[in-house]
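Shown here: the complex without one of its protein chains, the others still in place.
Note that the chains take the letters A and B in the order they are written out, and that residue 1 is the start of every chain.
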Amino acid sequence: MGKVLMKGNEAVAEAAVLSGCKYFFGYPITPQNEIPEYMSKRLPEVGGTFLQAESEISAINMVFGAAGSGARVMTSSSGPGISLKQEGISYLAGAELPCVIVNMVRGGPGLGNIGPAQSDYFQATKGGGHGDYRVIVYGPASVQELVDLTMDAFELADTYRNPVMILGDGILGQMMEPVEFSFPENSSPAPKPWSTSGARGRKRNLVTSLYIVPEELEKHCLKLKAKYDDVAAREKKHESYFADDADIILAAYGTTARICKAVVDQAREEGIRAGLIRPVSLWPFPDAPYNTAADHAAAFLAVEMSNGQMVEDVRLAVNGKKPVHFFGRTGGIVPAKAEIIAEVKKILGGGRQ
Amino acid sequence: MLEELIIAGFGGQGVMSMGQLLTYAGMLENKHVAWIPSYGPEMRGGTANCAVTVSDREISSPVVTEPSSVIIMNQPSLEKFEKTLKPGGLLIINSSLVAAKPNRNDLRVIEISCNELANEKFGNTKVANIVILGAYIEMTKVVSLESILESLKKVLPERRHNLIPLNRQALELGAELAGEFKVREYQ
Partner (left out) sequence: MKKIFSRPRSMTDKPMHFCPGCTHGVIQRLIAEVIDDLGIQEDTIAIGPVGCAVFCYDYWDVDFQQASHGRAPAVATGVKRVHPDKVVFSLQGDGDIAAIGTTEIIHAAARGEKITCLFVNNSIYGMTGGQMAPTTVVGQKSTTTPRGRDRDLAGYPVKMTEMLSVLDGVVYAARVSVHNPANVLKAKKAIKKAFEVQLRGEGFSLVEILSTCPTNWGLSPLDAVRWLEKNMVPYFKLGEYKVPEEKKHEEIAVAEVAG
């Protein structure tokens, strides 16, 4: 197919289609509207269905119905819309239904604004809905990675029968970069014998998250826990950038990680041994590389477009071995390279945490 | 080579498409490229801007906060972006719509009255942005004019390909003016 120049939002949508996603249910919200728009044009070409729902709540429940019926299905939204989907996500996780959910995060809380943000990290990685469940969360940092991780997301969702979230931000969705689409190996998904398709020649299937007897619900929750443990053991992903000999390790994901790479470049030019460990999977969080780096690095600096959310996972990973500092901009503001560098210098110069 | 450009103006001046053309051309030349728009309410009638990065190496950050070049298409944008330029950076101003002069004296400044020129030479102000893009490319040589024309072929639908010769002339006019400026600058 060669390289094409695409907006992040459109690239996610195309990657989904190439992954065999035939159904999309969504409701418009900025800054992710290119995804439903693209799907409305593209899905009929592959015999799929795009449906604009009456609300995010309806959209996620349509996703539930389609996922329970064995289809590869996706929805996308941003901040406030993802909040509305949380009830549905809990049901999807409870009923063990595979689907992909995209959140192009905007500034919050409340209506906030449409600037880029990373303030939905807690909601995405710690379970935004009720109950004891986990969603697999990816934090891509480029348009190419949006494509690759979206394709992986569909595979992972089916493998683990679990919702997978792509946590982007307003910049990633709107940004254009060249991308290449490599066809996924498994674009025609495996049959799902547990799904509802009419009980012809077999016992009927029941898709539910209701386990009224406590002993049965506990059994179900323990089964879920075993699955999450399995995901945590196998699916942690990260990228290290000059981290091996670094005195200070930056921790950042998504757009902020790109800026932190530039910070590392400039710091190295100035003779400061800085490095970056970028979580690619946000849940499960890649804790080992941080813990290992804590053996040689003097300090960590988490940088986010939030008041400090991922920093808590970094602190858990570093486990008190070294100080973990935080720098963030919020409200739709993107941290500038210069201010991060200033922070790095302050920390290395013995600044307070 | 790492070129970080901000193009700023009103919505409807072709600010976004200039940036996209340049990005596309960079991709055709196998360079690393990224394009980021400012979006939202600003898109509807207010100021619009986009950032383009073109590099030989993998792009660390596509977010441009200290551009090496800025193209200013309207007055409010001059105020907003002049101060962000790196020392020695390139400032291209559409003098048809910008009366104010830059404050800094550590910049390369070229003024082009692209609206008037587009109107006088081609009777079509729609190519004003292409004239200024031609000037930018002559100044920076970040991509070739041919690559821009090649991108136009890809971006424009077939039925609009009759506009390509006009765009070529507009690009060349801008390049010519920038060439003259460089000579003056050298002297």
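In this text, a residue touches a chain if its C-beta (ideal position, glycine included) is under 8 Å from a C-beta of that chain, and two chains touch if they have at least 3 such contacts.
It should be emphasised that the depicted structure is a prediction, and the values quoted were computed from it without experimental measurement.
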Visible chains in contact with the missing one: A
Hidden partner chain, touching residue among A:N9, A:N61 or A:N162: A:N61
Residue of A:E87, A:E312 or A:E339 touching the missing chain in the full complex: A:E87
Options A:N33, A:T159 or A:S209, residue touching the unrepresented chain: A:S209
Chain A residues that touch the omitted chain in the full complex: 23, 25, 49, 51, 53-55, 57-59, 61-71, 73, 87-88, 91, 95, 196-201, 204-210, 212
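In the analysis below, only the chains that are shown with their structure count from here on.
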Between chain B and chain A, distance of the C-alpha-averaged centres to the nearest whole Å: 35
In the complex, chain B residues that touch chain A: 20, 23-24, 27, 33-37, 39-40, 59-63, 65-66
Chain B partner contacts - residues on chain A that touch it in the complex: 3, 5, 30-31, 113-115, 170-171, 174-178, 255, 258-259, 261-262, 264-265, 334, 336-338
